[in-house]
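With one protein chain removed, the remaining protein chains of the complex are shown where they sit.
All chains are identified by letter, namely A and B, in their written order; residue positions are counted from 1 within each chain.
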Amino acid sequence: MATADEVHISDNDLKPFFVLHKASNSQQHARKPVGRTSRKVKVNLSSSLAASDESQLLDDQLHKNSRMKNFHDAWVKIESTIKDVLHNINADVFNEINGWVQKSFGAICSSGKLDTNKATCSYPIVTDVTSNQIFTAFVVMSNIEFVDDLQTFADLGVHLQSHGCHMANLSSVDFSAKSGIGGCLRSLLRQILNGSTDAADISILASWYMEHDNYKNPVVVIIEDMDRCSASVLSDFILMLSEWVIKIPVILILGVATTLEAPKNILSSKAVQHLSPSKFFLGHPTDRLDAIIEAVLVKPCSGFLVGHKVAAFIRNCFLRQDGTLTSFVRAVKMAIVQHFLMEPLSFTVKGLLDEEVAEADAWPRQALDLPSCMRLSEPKSEALLSGASQMKEVLNLWSSVVLCLHEVGKNQRTTLLDLYDEALDPKLYNLRNSDHLEVKPDPQRPSWNYDMHGQSFERQKGGLISRTIRQIRDLPPAALHQLLEKWDKQTEGVDMIHEKVKELRLQEDDNLKEPPTRSRKQTIRNNGNSDKLSEKAAALITCMTREHMQPIECIPFHEIVCFRNADKLQAALVGDPRKRIQLDLLECNKFLKCSCCCTKSHNVPISSMHDTSLMYTLAQEHGNLINLHDWYQSFKAVISQTTVKDKHKSKVSPSPKKRKITAQPQIITEASAQARFCRAVTELQITGLLRMPSKRRQDYVQRVAFGL
Amino acid sequence: MSKEETPQVTRRTTRLSATHTPNAIQSPTKSINLPPLSLHNLVYGEQQEPLTFDDLISSLPGRKNQIFDLLRLLGPVNSPMSPMFVYGSASTGKTSTILRVFRYLNRPFVYSSCRTCYNARQLFDNILNQLLLHRKSENNGYSSAKKCEKPADFVNLLKEALVGVVDGLKRSSSSKKLNGCVNGSMVYLIFDSLELVRDWDKSGTILPLLFKLHDVLKVNDVGLIFISSSSLDTYHSETGFVDPISVYFPDYTEEGLRQIFMRNQANPKLRSAFLDVVLKPFCRVTRRLDELSTALSPLFKKYCEPLDDLNVIPDEETKRKLFSCLQPHIGPALNEILGVTSQSSVEAGIKNNLKRKGGLKKFGNDSIDDIDFHMSTSAKYLLVSAFLASRNPATLDASFFDSTGGSANQKKRRKTSEKSKDLKEASEQELFMKGPGTFPLERLLAIFQCIASSDEYSLENDEDPQETTGLGGDFGENNLMSDILLQVSSLCNANFITKGGSCPLEGSTRYRSTISEDLALKVARSLKFPLSKYLYRR
C-alpha cells in the first residue's frame, strides 16, 4: 500500500484525490484482505492443492513489485497511444491551418515588400481600404471545457514554428483588464524577441522583424481562449495591430470555445471590421473520445481492460459530469492503479495481450481459484495452458466486431462510446444468444446518439446494436460498398470473419461489374440484389455479433486483466470534499471514539464533543446567516452544562477525556470559552464552511456550505 | 545623453533576459543592421517620384475640398501656421489624405498615433525618437533615445529636439544638400486618433497640454496637426483652451463611394453594374468605407461566379441574370457584420456534417446537434437553471419548483397575466433596462437541484435494475451534484454566466446569465426539459 501511496503522490493529477481520500484508502486497507479471505474459503473447500495463507502472502510480497512494474509499463503504453491518437486527430487540421497561414502570408506580401525605413516608420502604410485587415483564424473547439485544448494549442504552436513562423502563444491571462494593452504587448514581445524590453511598444516588434527576417516568415499570434479575454483590451490590441498590418505581417489565431457568435459578442464592431476571419474546427470531443477508446480499450494495447460497470461509469462521467478527455484519461489511470493494487494475480498480466508474447506462458495455478473458472467444464490444466491465447483471440474477435458495428454506426453519428458500453454488457450477450435480437421495433425514439444529453437509452434491450444492424438494410449500394471495404480493413488478421467479409465483397463486385447503362427492369433487379447484398451484410454482422462478440466478463480468467469495481473507482474519482467534511464534522464521534458521544445520536450537541464539531452542529440551527452572539451563547451553554451531566455519567464509564473536564468544571471561564469559540470558528473558516463577518454586517458570519 | 543611457539599458535587458529564458540572447549573426536615420526620413517615403497635384486629387476621390482646405491652411513653404484640428468620423480618409498631402508637399513631419502609443509616456518617447532620428534596434536594446515620464521634461526635450532639427533643415536647405527632397524648414507634428487621449488620464492634463503646446513651445517653425474622430465640442476641459482651426471630413457620399469602389478594376462595366445593384441598399445601413468594402468584396465574388470570363461586357440580359443570382445573398449580407469564410476542405467536412444531420432528421431526432458544442449534462442543467434564475423573479421560485411545479405555475401565470397593464409595462421596461437579473449562488444551486433531481428520477429507471444499485440512484445523484462549483466556473469562463456586482446586503458575489433565450431553449430541448413551462412570462 505504501508503494501505492507513493504512486499517488508521485503523480500530479492524482494528488487531490489522494489527499481527499485517505479515508477511502484506509477502507481499501480494511477491505482487501476480506476479499481475499473469502476467495481463500472457496479455495479450501474446492481444491485440495490450495496454497496455505502465509505462502500466498509470501507470493504476494514477491509479486507486488512485478505488479507495480506491470502497472508502470501498461500506463506508459496507454499514455503514448493516447498521445499518438490525439496527434493523428489534430494532424490534418494543423496542416490546413499551416497552409492557410502560408497563403495569407503570401497575400500580405503580394502588396509588395517595404524597404526598411518604410517598414519601421511610424505612420501607417495604407495602400487600399481592405488592406488594413488582419488575417484571422477562429479555431472552434466546440467544448466549453477548455482543459483538453491547452495542449492542442501548444502543439499547434510547435507545428507552425517548425514551418518557420515566429510564434507567440498568448492566453487570456495576458489580456486582463488590469494589466491593459501594455500587458499583452509585453508578453508578446517577450515571446518573440526572446528577451524583455523596458517599454512595451509595437514599433520594437517592427524593427526586430526588419532586423531578423524581412518578409521571409509571418508572425503568428495564438490567443488560446478568446472567450475569457477582456473585451476592450482585445479590441484595442486588434486595432493597434491593424495600424501596423503591412509593416508587420501578423496573423491571428483565436481559439473559440463555444460558437462563432462569441467573437461578435466580445469584440467591438470597430475591431471586428479589421478581421478577415476564416474558421477551423478541431475534432469534436466525442469523436476524440471514440478514437481514444478504440485505441486504448477496444483494441487492447496493454494487458488491461475494464468491465461493463466501469465502462458505464466512465461514460457517465464523460457525458454528465465534465466532458473532458483529461478527466476520462484520469479515470482510466485511476482504474489501472486500483486494478493492479487489488488484483493479486495481475502480476501475470505482463505483456499478456501483445503479439510478441509466446503462447507458451500459462496462467499461474492460483488462477484456477478465480470465480470465472469455477464453471469451467474442461480439465483445468489445459485451460491454464491455453487460457492466454484463447483470451487473446476472443478479445480480437470481439474488438473487430465492435469496430465493424462502429463503422456501420459512424454515418449515423453513433458514438463508439455507447457501442462499447453496450457491447461490454454480459447480460446483453446472454440475451442475444437466447436470440430475439431482430424482432424489436424500438418504442419512443430514444436519443441514442449524442448521449452527452445524458438521456441514456433503454440499454438493457440492446436497442443500439440492433438498430445499428437494421441501418445496414437501408444503405444505398455505394455506402454499402464503402462499408464493406472498411470491414475488410477492420477484420484484417481475424481470419474467421475476414473470409466471410471477403466473399461478400466478391458478390458485390460482380454486381458492380454490370454495365452502368441498363433497362429499368434490370435496375430493379439490381436494386433487388443490392438489397439482397445488404441483407446478407446484415445477416453477417448479426451472426458476428451473436457468436463472436463475447464480452470480456464472460471469458474465463478475465479477473486477471479486467477491472470491474466501479464503486471503488467512483469513490476515488467523484470525491465530494465539502460533503465529506460536513458529514465528518456532524458525526465526529465515529472518528474519535469516545464512549459518551457514541451513545447519543449525532445531532444533539454534547459538551464532550470536539469544539469545532459542536459548533457546527449548533450552526445547523441557524440559516445561512449566523448571529455570532447567539451562537456563542448556545455554545457556552452547552459546554458549561457538562458539570451537571458528568456527575451521573462519570460512574458509568470513566474516560480520561471526561475526567479532565469533571476534575475542574469551573475552569470554563468566560475567557477560555471565548478562546475555544474563536478557535473553533477559525477552524470552520479554514475548512471553508464559514465566511467571516463582512464590513456591512459586523455581527454575522455566513455559512458557505453546499452539498448537504 | 543617449550615449550615457544606452549601456545601462542594455545591461538591464541582458540581466532580465538571463532570468527569463536561457536562450535569451539572439544570435546577432542572423540579424541585419538597420541603416541610421537621416533628415530624409522625416519626409513621407523618401526617394520617391514626386507626386503631381492631379495625382493627389485623383488618388483620393471625394476629398477634393478637404485637400484644398488642408493646402490652404498649411500655406506656402516656411510659412508659420496655427494649430489645425482635423476631424470626421471613422474611415473618412483623414489620415491617408493628410499623409498624401505631405507626400505631395515633401515637407518634414512627425506622425504619432495615440492608438499605437497607448499612454502619455509612449507618445512622448515616440515623438522624441523620431525627432532625434533615433531608431530602436537590437544594438541599443530596443531602448528609446530619452527617458521622460513627466510632461515638463517632455516639453524641454521637445524644444531642444525641434530647434536641433529646424537648424539642421535650415543648414541643409541653405547648403542645397537635399534640395527638392526635403522641402522647407518647418516641422509638422501630427497627432492621430486624438480622441483616445480623453480616456488616458482622468486628471486631464495631457489634452490641454497638447492643445496649448504651440503657445508653450513658442517655436514658430513647428506646425501642430490633430486628427480626431470626434469634433472639438466633445473635448471637455475645465479651464478650456484656445480652439485650433478645424477642418471637417464629412462621410463619403454615395458617389464618392462609387468612385472609390471603381478604382483599379479589371472590368469597370461589370463592376459598375454590380454597384448599381448593391451600393444603394448598403448605403442605407452604413456609409463607412471599411464596413462597406468588407461587405461588398465577397458579394462581388458571388456576383462574378456565374460568368465564365470576367472581361465580358454585361448587357441588360446578363445583368438581370446576374442580379437574380445575387438577390438571395444580399439580404443576409446586409444583416451580417462578420462574414466568416471557411477553408475548402473544412467546408466539405461541415457540409457532410449537415448532411448527417439531415439523415438524423429521418430518424426524427430534431433536438440533436442544435447546440454544436459539447457540454456535460450537469453543465446544461446548470445553464438552464441560471437562465431561469435570471429571468424569473426570486419570489416565484417556490411556486415553480414545488412538487406540482407545472400546474401551480399555470395558475400563477394566469394570475399575473390578469395584473394591470401599466404594472406589466413597468416590469417590462425594468427588464429592458436591467437586463437579466442577478442571483446569488445559493439560489442557483437550489434551482439546479430541483431540476436535476426531477430528471435524475427519469434517469434511474432507464438504467437497468442491477445498475441502479451500483451506478444509478445515489450514484447518478451525487454524480450530478459533485463539483458543481467547477461547472459554474467553467460556465463563467464561457461567458454564459457573468459575475455581477456583489449584493449590497451580504457581501457574496452575484451572478447573471447572459445567454439568449433561444440558446437556452435549445439546451433545454437537448435535455428534454420543459423550459417554457417554468419560465415566468410577464
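Please note the rule applied: a contact is a pair of C-beta atoms (placed from the backbone, for glycine too) under 8 Å apart; a residue touches a chain by one contact, two chains touch by 3 or more.
Please note the rule applied: contacts and distances are computed from a predicted model.
**Student:** From the names "DNA-directed RNA polymerase III subunit RPC9", "Origin of replication complex subunit 4", "BPL/LPL catalytic domain-containing protein" or "AP-5 complex subunit beta-1", which one matches the UniProt record for the unseen chain?
**Tutor:** Protein name of the absent chain (UniProt record): "Origin of replication complex subunit 4".
**Student:** Where does the absent chain touch, in terms of which shown chains it meets?
**Tutor:** Spelled out, the missing chain touches these shown chains: A, B.
**Student:** Out of B:231, B:297, B:399 or B:493, point to the residue that touches the absent chain in the complete complex.
**Tutor:** B:231
**Student:** Just name the one of A:67, A:118, A:270 or A:610 that touches the chain not displayed here.
**Tutor:** Of these options, the touching residue for the absent chain is A:270.
**Student:** Quick one: which of B:163, B:209 or B:396 touches the chain that's been left out?
**Tutor:** Of the candidates B:163, B:209 or B:396, B:209 is in touch with the missing chain.
**Student:** With the full complex in mind, choose from B:75, B:164, B:393 or B:530 the residue touching the hidden chain.
**Tutor:** If we include the chain that is not displayed, B:75 is the one touching it.
**Student:** For review purposes, identify every residue of chain B that touches the missing chain, sorted by number.
**Tutor:** Contacting residues on chain B, toward the hidden partner: 69, 72-73, 75-76, 78-82, 87, 89-90, 150-152, 155-156, 205, 208-209, 212, 215-216, 220, 229-234, 239-243, 245-248, 250-251, 254, 283-288, 291, 334-337, 429, 432-435, 498, 500-501, 514.
**Student:** Which parts of chain A are in contact with the chain that was left out?
**Tutor:** So the residues of chain A touching the unseen chain are 264-265, 268-270.
Just so it is clear, only the chains that are shown with their structure count from here on.
**Student:** Roughly how far is chain A from chain B, going centre to centre by Cα mean, in whole Å?
**Tutor:** Centres of chain A and chain B (C-alpha means) sit 36 Å apart.
**Student:** Of all residues in chain A, which touch chain B in the complex?
**Tutor:** Of all residues in chain A, those touching chain B are 96, 99-100, 116-118, 120-124, 126, 129-130, 132-133, 138, 140-146, 180-182, 190, 193-199, 201-204, 207-208, 210-214, 225, 227-228, 236, 239-240, 243-244, 257-260, 262-266, 269-270, 272-281, 284-286, 309, 312-313, 316-323, 411-413, 427, 445, 447, 449-450, 452-460, 566-567, 570, 574-576, 579, 624-625, 691, 694-697, 700, 702, 704, 706-707.
**Student:** Using the touch definition up top, name the residues of chain B that touch chain A in the complex.
**Tutor:** Its residues touching chain A are 9, 12-14, 16-17, 20-21, 23-26, 30-35, 37, 41, 44-46, 90-91, 95-96, 99, 110-113, 115-119, 121-122, 125-126, 130, 135-138, 141-144, 190, 260, 288-291, 293-294, 297, 337-343, 345-346, 349-350, 356, 359-360, 363-365, 367-369, 372-380, 442, 445, 458-459, 462-464, 467, 470-471, 475-476, 478-487, 490-491, 493-496, 504-508, 526-528.
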